[in-house]
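Here's a slice of the assembly, chains where they normally sit.
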Amino acid sequence: MSEEEKEKYMDQITVKAETLIEALPYIRDFNNKIVVVKYGGSAMLDKKLEESVIKDVALLKLVGMRPIIVHGGGKEISKWIGKVGKETEFIEGFRKTDRETMEVAEMVLNRLNKYLVQMVEKIGVKAIGICGKDGGMLRVDKKMPNGKDIGFVGDIKHVNTEILETLLDNDYIPIIAPIGMDDAGETYNINADDAACAIAGAIKAEKLAFLTDVDGVCMNPDDSSSLISVLDLNEANKLIEAGVISGGMLPKVTNCINAVNAGVGRVHILDGRREHCLLLEFFTKKGIGTAIIGDDSGYYSNEIEQ
Amino acid sequence: MSEEEKEKYMDQITVKAETLIEALPYIRDFNNKIVVVKYGGSAMLDKKLEESVIKDVALLKLVGMRPIIVHGGGKEISKWIGKVGKETEFIEGFRKTDRETMEVAEMVLNRLNKYLVQMVEKIGVKAIGICGKDGGMLRVDKKMPNGKDIGFVGDIKHVNTEILETLLDNDYIPIIAPIGMDDAGETYNINADDAACAIAGAIKAEKLAFLTDVDGVCMNPDDSSSLISVLDLNEANKLIEAGVISGGMLPKVTNCINAVNAGVGRVHILDGRREHCLLLEFFTKKGIGTAIIGDDSGYYSNEIEQ
Amino acid sequence: MSEEEKEKYMDQITVKAETLIEALPYIRDFNNKIVVVKYGGSAMLDKKLEESVIKDVALLKLVGMRPIIVHGGGKEISKWIGKVGKETEFIEGFRKTDRETMEVAEMVLNRLNKYLVQMVEKIGVKAIGICGKDGGMLRVDKKMPNGKDIGFVGDIKHVNTEILETLLDNDYIPIIAPIGMDDAGETYNINADDAACAIAGAIKAEKLAFLTDVDGVCMNPDDSSSLISVLDLNEANKLIEAGVISGGMLPKVTNCINAVNAGVGRVHILDGRREHCLLLEFFTKKGIGTAIIGDDSGYYSNEIEQ
Amino acid sequence: MSEEEKEKYMDQITVKAETLIEALPYIRDFNNKIVVVKYGGSAMLDKKLEESVIKDVALLKLVGMRPIIVHGGGKEISKWIGKVGKETEFIEGFRKTDRETMEVAEMVLNRLNKYLVQMVEKIGVKAIGICGKDGGMLRVDKKMPNGKDIGFVGDIKHVNTEILETLLDNDYIPIIAPIGMDDAGETYNINADDAACAIAGAIKAEKLAFLTDVDGVCMNPDDSSSLISVLDLNEANKLIEAGVISGGMLPKVTNCINAVNAGVGRVHILDGRREHCLLLEFFTKKGIGTAIIGDDSGYYSNEIEQ
């Protein structure tokens, strides 16, 4: 080894030691904690990103966390609705979901669901794919935007976490398709972001992470270096009032705020296009996205108690 | 009440008391025992029979048994393959299952699966719908009839019962779609009768019941009064040799024999077209179908020990 | 089988299925529930009825209930008091129980007690015979009717249920002779109906059943078809005020009311002369005797929850 | 305090300290150990001795041992048989026990049994009185001395210890009347010494103590100072051969030898006429009676391990 190589090697060793010292206390803190990952967007369409997400989730499980995946599948549904020769009607910006559309959606989402199970099982970690009808997990009411009937689209009114607890206690990763049942036993489609929020809140998850197609919340959306690492509820509300958080980011942040208010410890908006974004966000001090928290009082010390 | 009414009432009371005295020891014997119900055929196509089967299974659960449902869905698959405009090719009598056919089959079976979950949940009993990929339950090899490749049709080579035990221990009725995974992680379709047999054998079920479209095994197939209530392995084999069991009944009985040899206590061939056939078979001395057992040495006494 | 036989067979099958569907939800509801049976009267003097009662109680145990038997023995006591050449004196309608009478009563009741143990053990169910002195179960004060001393006749002032819980938890049927101890350690005779009430109330039994020599409570005592199946406390009190419940039935119903007020779920007055009266009362909707309940708000649905 | 008083006080203190140092290791060694006490003879007929025995047994329980009492009652049975005007016939030296004699014996023994329960309960320790029919504990064959039928006298052929274990585990002192049941469910009388031996052997008791009317085994029966404190099986057999052990002592010692061979740790022959004989035998080095042991290899060190 030349002197230069040696030096480079020592630098690398030093970064490794620092990374470990940085990460280990989080690993302790997160032991047995529940993390809900909303999986969707670009990270679901690219084979390499898909593998990176699945591997990250499996690693979270391996080091003692209890992950839950909630997934969407809108693009795939549209594809199959086309295949069976149906047209789609929009009401108040929502796709009207008649019984046949619901039937196709349920078929597509359940297959996608089992596909993700397969991905996790292939790397040796236990997974089970369920929807909100299993164990009566998601009970919904019919969504009526502006009082209009848009078919079988549901608003969650109750989450029965019993089935999730059984699966988590037995070391399975639950993978959830966003489908629910109303009091009459009818099947409904649910928005995946809403499902993830409701589930994380009901089960008092430590973390809820949204894999999105943006870096996180930025002071200036065009400058990724203006990314905000941590936002407390107070600051988040101020940025909304000031118009800094707006457009497509507004409903996402609103969802995060609701989840924190429902008892989730920390909600993360991550760029799902970046490989291993979950590990980097959870196990480094600075993280790589934006975390929304209840208050800014230090939450995790990331230092061994002195 | 007239004297005649009184007498009729007393008769009825007497039958009730006898039925209870007949049934209660079975209920004790079957407490905590696992029963696998293969659900298919006519019982799956008629709304009223469907309700009767679901109610019976729920009652079995309520009195302490641990039921598992394995279902088929061939007719529904054919319907949707037609809908997406595909033709079906047959090889050696099997439908060739290419990747797209498999995709449709998986969608259809999983939806059907969740529909059955919904039926059970609606009457207040907990159920979870899974396929053989969940928890790595069903591992298959490619089926090669006469060495020919018929696509994604699998032979089960291993059943991992861990997920079933978790669900049963937590009071869920597992409802299983017959889909598996090979060592490379590919998805395969499985014959539902085979899946029910393999699962019942692996989990050492007390009972395996096939809901069929016949009365059971008859000495004379045209005379339902020649129905045989109990057959031991020895007798079954003799009837096969003698040609009494033949035609469509032959593979069914062969399946039953295999299941008994694999450790299932008693395998029942029932007429799924008769309402409450499961209750009548399990909780009366004579039953209403044919039971195949390991040997004829008394098995259940149906008498309180004297 | 002729057409007529077939039809009759099918009718019978139908009644059986209905009986099972009627009974199974009760079996679930009563699982692990405690039922106290006061055993006495004609049912104790006829060999066949005795066997029917013992078999019913054993079956209740087999399907998961936790029965307790409290028995009397007045006739047998009288017989032995005669044998040893004693005369009996009556005060205020009570038999005066001097020390020697008490000694004979204790001998007789304990032997009877062990005889019942023997009956239950013979059909393969575990039983233990105890009296109120064992484990300090029944603590009494001296009964003083109109301030007169009638000897060793006791009023229960405390029930220590610890010994019963130990026996029930270990799957024994406790069989109890109505004998107790006062604070000074003296032995007392107790009325068996009172003992059954006190024990059922103290252990918060689900059910208390009195085997009597009448059908139950009838609007017209001479017409058994005027039997009332279910009475709530309110109605019972009204019928007492109205004089419908009177005579020998009055103290029985008063006892039932007290038991319900002490926390027993449902108290049954049954005709012990009818075979299998316990099974028919507990596992059919209509029952065959009169049940006294706290209120009439539906108590058991006897329907699987919809 | 005078010098003399002081000295006496100091002497007394010294004996107390020595007694404690002597006793404490035994208390440790005997913790949770089962001791069967055969209670009969003079100790049962004298009020003061009765109290001393009951108090000793209660103290054994209090310091952590698990005592079981087996009692006789021959004299009381004879008294009541006389009362009801029966004569007794003897065959081969045994009292012929016809059905009515058995009935009286059962009544008397069960009442005596509950009387002992009462004695123990009065000093605040939990007791339950059972006979060999409870929990199917003692199963017998008919005894046929020289092939002659002497009625309902039984030889124990099986001890079911389940009920004893339940009672001991729940801190009750089981008090046992020597009555059993044959395979046909008939009731039999059993010799109390035999019952104590069979029970101690079956439950692998640490100790079995016979309260008798002699000091123990003496080299010279007329000289109580020739008492033998400890005898191993070998020595015992030699003394029998040499005729030193003979007469009424012979069957007692034979019984002891059988018990040791059946797995009882140590069998004690004690003088029940001496107050607190159980405490003095168990908690002092020399003891006050004769102990029969398996071999003489030091069994208890009675010294804290050095």
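Order of writing sets the chain letters: A, B, C and D. Residues in each chain are counted from 1.
Following the convention adopted for this analysis, a residue touches a chain if its C-beta (ideal position, glycine included) is under 8 Å from a C-beta of that chain, and two chains touch if they have at least 3 such contacts.
Given the structure is predicted, the values throughout are model-derived calculations rather than measurements.
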Copy count for the complete homomeric assembly [4 present here]: 6
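Everything that follows uses one rule, which is that only the chains that are shown with their structure count from here on.
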Residual chain groupings, excluding subunit B and keeping positions: A | C, D
Contacts common to subunit B and subunit D (chain labels): C
When subunit A is superposed on subunit C by its C-alpha atoms, the rotation angle in degrees, nearest 5: 120
Centroid distance [mean C-alpha coordinates] between subunit C and subunit B, Å: 43
Averaged-CA centre spacing for the pair subunit B and subunit A, given as whole angstrom: 39
In subunit C, residues with contacts to at least two other chains: 122
Touching pairs - complete list by chain label: A-B, B-C, C-D
Complex interface listing, subunit C residues touching subunit D: 80, 83-84, 103, 106-108, 110-111, 113-114, 117-118, 121-122, 126-131, 133-136, 163, 166-167, 170, 172, 179, 181, 185, 187
Subunit C residues within the subunit B interface of the complex: 1, 6, 12-13, 15-17, 19-21, 23-25, 27-28, 31, 55, 58-59, 62-64, 122-125, 225, 275-276, 279-280, 283-284, 288, 304-306
